[in-house]
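Got a structure for you, questions after.
With one protein chain withheld, the remaining protein chains of the complex are depicted in position.
Order of writing sets the chain letters: A and B. Residues in each chain are counted from 1.
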Amino acid sequence: MPKLTIDGKEITVPDGTTVLQACEKMGIDVPRYCYHPGLSIAGNCRICMVEIEKAPKPAISCQTTCAEGMVVRTDTEKVKQTRSHVLEFLLVNHPLDCPVCDQAGECYLQDYYMKFGLYDPKFNEDKVKKEKKAEPIGPTIMLDQERCILCSRCVRFTDEITKTHEFGIVNRGDHSEVVVSREFVNPYSGNVADICPVGALTDRDFRFKCRVWYLKSSPSVCGGCARGCNIEVHFNDRRAHKVEEKRVMRFKPRFNEEINKWWLCDGGRYSYKLIDDNRITQVKGADDWASAMRIIASKLKGLTQSSACSLAVLLSPQQSNEELFLAQKLFGQISGRDRFFLVSPTQPGYEDQFLIKADKNPNTTGARAQGFHPTENVIEQLLEEAESGKLKALYIFGQDLSTRFGEDARKLIKRLEFVVFQGSHRNDTAPLCSMVLPSAVHVEAEGTFTNCDGIVQRFIPAFSPLTGAKEGIKILSELGTSLGIKIPAGSPSEIFNEMVRENSAFRGMSYGKLGKIALEKAAVC
Amino acid sequence: MAKMSFPSELLPVAEKILKNYPEAQAALLPILHLFQNRDGYIKEGVDQIVADYLSLPLIKVQEVLSFYTLYAKQPQGKRHFQFCRTLTCSILGGELLADYFGKKVGIKPGEVSKDGQFSYEKVECLGACEIAPMVRAGKCYAGPLNESKIDKLIQEKSHV
Partner (left out) sequence: MSEQILWNFLANEDALSMDNYAARGGYEAARKVVTSMTPEQIVQEVKQANLRGLGGAGFGTGIKWSFIPKNLNKPVYLAVNADEGEPGTFKDRYIMERTPHLLIEGIIICCYAVGSHRAYIYVRGEYDQSIARLEKAIAEAKEKGFLGEQVCGKPFKLEIFVHRGAGAYICGEETALLESLEGKKGFPRLKPPFPAVSGLWGCPTVINNVETLAYLPSIISKGGAWFASLGCEKNGGLRLFGVSGQVKKPGLYELPLGTTLRSIIYDYAGGIPGGHRLKCVVPGGLSAAVLTADEIDIRMDFDSLKAKGTMLGSAGVMVMDETVCMVRALYITMRFFAHESCGQCSPCREGTGWMEKVIARILGGVGRIEDLKTLAETAKYLSGTTICALAEGAAMPLASYVEKFYSEFEHHVRHKTCELKQELVHA
């Protein structure tokens, strides 16, 4: 554990820590382009240079290992001059594209120039022209070779992370260019736009959509599959008129050491569109929420009082732990535990050895922890019950049964007396149902998901639900009130605490200290 | 495009080359030389053939081909002349003699003469400054050059 001094302050670091990492720990801003904590050290940008006592010349801090007694300075005149000149070299052939470049506002060249540059440029020649300017290299990424500063992050990404080797750098000297050896079709392609420090690799989906200084960021969790990668939701609330009233502009990955590190798959990345597209915004089957609650309450009460088995509830692995808990508490009091069925809205899909899971639901494990397991042939069973008259009502939590299960599902719904559809997106099933309740998506709500490895993660709302929609927990709460049933009430945090009290699978957890748990087999009644 | 297999006539030599190194990638430069010797330049598709043979990603072969100047990407003349243009050769008139050669044969650097015999380029130091100004004609060094020596070189049937 070497102890060293940086800018006059002492710090002790674990063996193997680099000077740059030590500076980061101390909150000292060291500029860098080629260094990325998730990739190997390239050491080619040269802008992270610092002065080390007893060394003849400045050294790159990204590759220098901390040693006992080392004395480092990042604030000397020499370091400042070196940074400024390296920046000048990098800008020599860089095109003046800022007004038309998406990277503006989150560009390392701009940021470092303002912080470490501010020199009078001496370059006054024709800049080197490259072959590909504004060239799509695949469905998701745009390449501009002239903006590229040849940091090689993209090359190292496809070599070391996806191991698909699309990117390379050809030629020599200032004619070097980043190229791809084939069309860039890769389930993790979006990450190269994240890691490119400049506007050389940009996201085609985001192209020209919104200037980044109009964006706000809110942390959340991706709901695209059971992996639960951490994300940032970038949304704009100031210029909605410019982007057809859509709020979310993009997802970016958020670092999580245990789950996704710095990466996000394209499926998850581009699932942001689900937040604003194709949403259900109106209650159907009643004039408003209040009357909808009254109708549902009286209908369900009536039916279940004569026969507890007349209602079936289709829980979804898309629902949060809190919502599942509440639903269980609510419907469990008017119906039996055996009347709950866990139905996934989708078939399992593509899976790989990296982040993507076949299970395209964020909370299957959470549902299992509460004793709900996916069962085979649910629709056949329910159809049989419906045809025999046993089943009279169905509460659907967002699954598009018609598309997933076909004619049997449509027959089932037709056969029933009362079907409630609580969901967020328009689909072929909702119009067939007696009542449709628009619910919020998880980005608009608060709660927890349990990922495929049993890690329970919190998500908070980035903004309020789309006008007309309501958080799932709120809907169930109001339904409980209408039914006259006592169910856990209060904030998602309080509901979670209640769940923790009742379920050993979540032992020891609270919103304050969420972490990984080893799931115990939850008892199913 | 169907996967092209490694040409059988080059296999014995290629396999011998592979044995010289503990890792297959090290055979890349020598094997590319094999193809250049056979065809006079690196033909389209050779990069994929060699990548497959050595189990390398295609991009690694493409990078190497673009980095090193001796691998010709276009066909060259049967006799390819490389005129040195670095310090000693240049101050002794080497670049002007290269232009003279080009004018005599009727081609610009990078072009091949109509009869397919000649092509030329100006290159950096060839390590023969004692015979400056000089030229690498095929596999032979020739210098010190003057216009009449260049005339003679052009007339020669082939490189010594």
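In the analysis below, a contact is a pair of C-beta atoms (placed from the backbone, for glycine too) under 8 Å apart; a residue touches a chain by one contact, two chains touch by 3 or more.
Bear in mind the structure is a predicted one, so any value in this text is a computation, not a measurement.
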{"item": "Among A:T82, A:S220 or A:T429, the residue in touch with the chain that has been omitted", "value": "A:T82"}
{"item": "Selected from B:I49, B:L97, B:V112 or B:L126 as touching the chain missing from the view", "value": "B:L126"}
{"item": "Of B:A14, B:L32, B:A98 or B:A142, the one touching the omitted chain in the full complex", "value": "B:L32"}
{"item": "Hidden-chain contact residue, picked from the options B:Q76, B:S90 or B:S119", "value": "B:S90"}
{"item": "Chain B residues touching the omitted chain (full complex)", "value": "20-30, 32-33, 54, 56, 60, 63-64, 67-71, 82, 85-88, 90-92, 123-132, 136, 139-141"}
{"item": "Residues belonging to chain A that touch the chain removed from view", "value": "41, 43-47, 49, 57-58, 60, 63, 81-82, 85-86, 89-90, 92-93, 122-126, 128, 149-150, 169, 171-176"}
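Throughout what follows, only the chains that are shown with their structure count from here on.
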{"item": "Between chain A and chain B, centroid-to-centroid distance (C-alpha), Å", "value": "52"}
{"item": "In the complex, chain B residues that touch chain A", "value": "57-60, 62-63, 66-67"}
{"item": "Sites on chain A touched by chain B in the complex", "value": "165-172, 179-182"}
